[in-house]
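For this view, one protein chain was removed and the others were kept in their places.
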Amino acid sequence: MITAAVPEREDYLNVSHGLKSWLLTKDHKRIGLLYLATITLFFFLGGVFATVIRIELLTPGGGLVSSETYNKLFTMHGVTMIFFFLLPSIPAVFGNFFLPMMIGARDLAFPRINLLSWYLLVVGGLFALFAMLAGGVDTGWTFYTPYSTTYSNTWVIATALGIFVAGFSSILTGLNFIVTIHRMRAPGMTWFRMPLFVWAHYATALIQVLGTPVLAVTIVLVFCERVFHIGIFDPALGGDPVLFQHLFWFYSHPAVYIMILPAMGVVSELVSTFSRKAIFGYRIVAFSSVAIAVLGFLVWGHHMFVSGQSLFAGMAFSFLSYFVAIPSAIKVFNWTATLYKGSISYATPMLYAFGFIGLFTMGGLTGLFVAALGIDVHVTDTYFVVAHFHYIMVGGAIMGYMGGLHYWWPKMTGRMYPEGWAKLSALVIFLGFNLTFFPQFILGYLGMPRRYHTYPAEFQILHVLSTAGASVLAVGYAIPMIYFAWSLRYGKVAGANPWGATGLEWKTASPPPLHNFDKIPVVTHDAYDYSTVVGEAVEVG
Amino acid sequence: MTEHIDSIRTYALVLLALLVLTAVTTLVAFVDLGEFSVVVALAIAVCKMLLVALFFMHVRHSTKLTKLVLLGGLLWLVILLMLTLSDFTTRGWIGVPGR
Partner (left out) sequence: MASTLQEQFDTEAQQKDASTLGMWIFLITEVMFFGGMFTAYTVYRRAYSDAFAVASSSLNVTIGAINTAVLLVSSFTMVMAVRAAQLGQRRTLILFLVATLIFGGIFLGVKAYEWNEKFEQHHVPGPSFHLEGVPQQSHAQLFFSLYFAMTGLHALHMVIGVGIISWLIWLARQGRFTAEYNTPVDIAGLYWHFVDIIWIFLFPLLYLIDRHLPK
C-alpha cells in the first residue's frame, strides 16, 4: 500500500519538535518513550555484563577475569538489570503510555511529577554508571551487611545513592498511577470494566508506594553505617546484620512482584485479544493481582532461612510463602481456560504470552521448592536459585515486556513490525532462554554455588550449554532491536486497531493525538467485550 | 465536594487537649508502672495522633478512601514491625547446637 499526499494528521509525535519538546514534555506518551530509550540502554549494559560472566564460566579454571572483577560483574549485572531495567520496564513504559488511555483519561493525574520521575531514574542511573566506570561495586545486588558497610573497598555509596534516587522515581510512578486510577477514569469506566492491565498496575503501584520507602531508609542506614561507623549493622558494636536483611527483603521480595505483576497484566491483554474471548473469571483475576501484592509483603523471610533468622520465623515465612502460589495459579489456570474454545491466532505477541505462561509456571513451581524450609537449606545460594529467579524475571517479566512491545508497537509508532522476523526472534528467545537457564537448575541441584567464577571440572558441560544458550538469547534480543528500528521508517502503516482488540487505547488513532482522544469516550461495555469490535480490521492472524 | 470548616473553638479545644496529653505523658513517665509504662506512653501518643489526624488533618470529614489509605498505611507498618519481631523474639527459644 502506498500512501501519498495525505495531509499529515496531528499526533503526539509531530505536535511539536526539537529536543526541548521532549525533555520538557508533560505528555505521558512521550515520557513513556523516554523511559523506553533509557531502559533499553540499561538492558544493553546489563546484557554486556552477563555476556562477560557467561564467557568467563566457559572454563572451570576461569582465566578471563580475576575473582574481584567477577564479583563486580555479577553485582553490576544484578544492579543494572533489577533497578534500572526490570523495575521501571513495564510500568514506566507501557504503564505510563497506556494506563491513562485504557481508562479514558487525557493524561496521568500529575504530569509534572511524571516527568520528574523520569529525571530521577536518569540521575540515579548516572550515579550507578559513575560507580561502575570509577571501579565498580562488588557486594552483590543485595548489599548484605557487614560486608557492604565495613569491608568492601568498592563504590558502595555511589551505587546505593543511585538506587535510592531511582527508588523515588518508582515511588512517584506508583503514586501517580494510584491517584490516576482512582480519580481520572472516563464516564462509565467502573472498577470492574477496567482492563486487567490496569488492575495489575494498581497492585504494582501499591507495592511501589508501600515497599520502596523501606528500601530508601535501609540505604540511609547503610550510608550512615559506612560513613560514620555507627554500628547499626555491625555485630562488633552490638548491631545485627540480619536486621539489614529484614529491611532489605521487606522491599526486595515484593519488588519481584513489581516486575512480574505488570507482565501478568500484559499477558491478560494478549491472551484475551488473540483468542478473541473475555478473560475467564475476570474478577478473580483482577483480585488475584491485589492478592499477590498483599501476600508478597508477608513472605520476605524466605530469603533468610540460613541467615541466622529464628527457626520459628523461618517456619512462619515458609508457610506464608505457599499462599502466594494460590493467586499465581489462579492466573495461570484462568488464562488457560480463556484459550479454551477461543479463536486463537498465533501473532508474535501471543507467542510471547505462551512463552510467559510456560516459563512463569516453571519459575513459580521451582519457587515452591525454594520456599520449603528443608529443601532451601540444600539449594540456598546455588544455581538452582539463580535459575528459579531468572525463570521469573527473564522468562516471566521480560517475556511479558517483549509481548507488550510487539502488541503496542503499532499504537506507539503507527507502524507494524515485520511479523516473520518477529516470530523467528520470539522462537529464538524462547529456545535460547531455556538452553541458558535449564542447565542451571541441574547445576544448582548438584551443588554449584552462585557467585563463583571457578568450579569443578565435572560441571563444565552444563556451563557450556548455558553459555551457548546465552549466545542464542543474545541473537534473539538483537533481531528485534534491528527490525523495530527498521519498521519506524519502512514498516507497514498501522490502522487504529490492527489486532481487533477491545481496549480504549485502540479506539483512537495510531499514533494517538496529544490528548489521546478527540472526545473523551463514554464506556458502556465490560472490558474484553468483542461484540464492540466486530468488523474492525484484523491485520495479522 | 462540600467543604467543612470547623470553628476556631474546636481547633483551640483540640490544641488544649494535645497540650494536656503532653503534660500527662511526661508526668506519668516518672511513675513506675513497670511494663505498662511503654503501653501508657504509646496509648497517649496514639490518642494525640488521632486528634491531629481527625481534626487538624480533617480526616473526620474525609472520604472513605482517605480513611482506607490511612488504615492501610498503619497496617503495613504493623506488618513490618510484627514479622521482623517474629524473628527477634523467637531466636532464643531453642539453643544452637555446639554453643
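Structure notes:
Should a chain be cited, it is by its letter among A and B, assigned in written order, with residues numbered from 1 in that chain.
Everything that follows uses one rule, which is that a contact is a pair of C-beta atoms (placed from the backbone, for glycine too) under 8 Å apart; a residue touches a chain by one contact, two chains touch by 3 or more.
The structure displayed is predicted, hence computed values, not measured ones.
Considering the whole complex, the residue from A:I31, A:L86, A:L108 or A:A422 that touches the absent chain is A:L108. Within the full complex, the residue among A:L13, A:V123 or A:L175 touching the omitted chain is A:L175.
Of the candidate positions A:T204, A:T218, A:T366 or A:T380, contact with the hidden chain is made by A:T218. Mapped onto chain B, contacts with the missing chain fall at residues 1, 3, 5-6, 8, 11-12, 14-15, 18-19, 22-23, 25-26, 29-33, 37-38, 41-42, 44-45, 48-49, 52-53, 55-57, 65-66, 69-70, 72-74, 76-77, 80-81, 84-85, 88-89. For chain A, the residues in touch with the chain missing from this view are 105-111, 171, 175-176, 178-179, 182-184, 209-214, 216-218, 220-221, 224, 228-232, 236-240, 243, 246-247, 515.
Keep in mind that, in the parts below, only the chains that are shown with their structure count from here on.
For the pair chain A and chain B, the distance between mean C-alpha positions equals 37 Å. Remark: chain A residues 182, 210, 214, 242-243, 246-247, 250, 297-298, 300-301, 304, 309-313, 316-317 touch chain B in the complex. For chain B in complex with chain A, the touching residues are 65, 72-73, 76, 79-80, 83-84, 86-91, 93-94.
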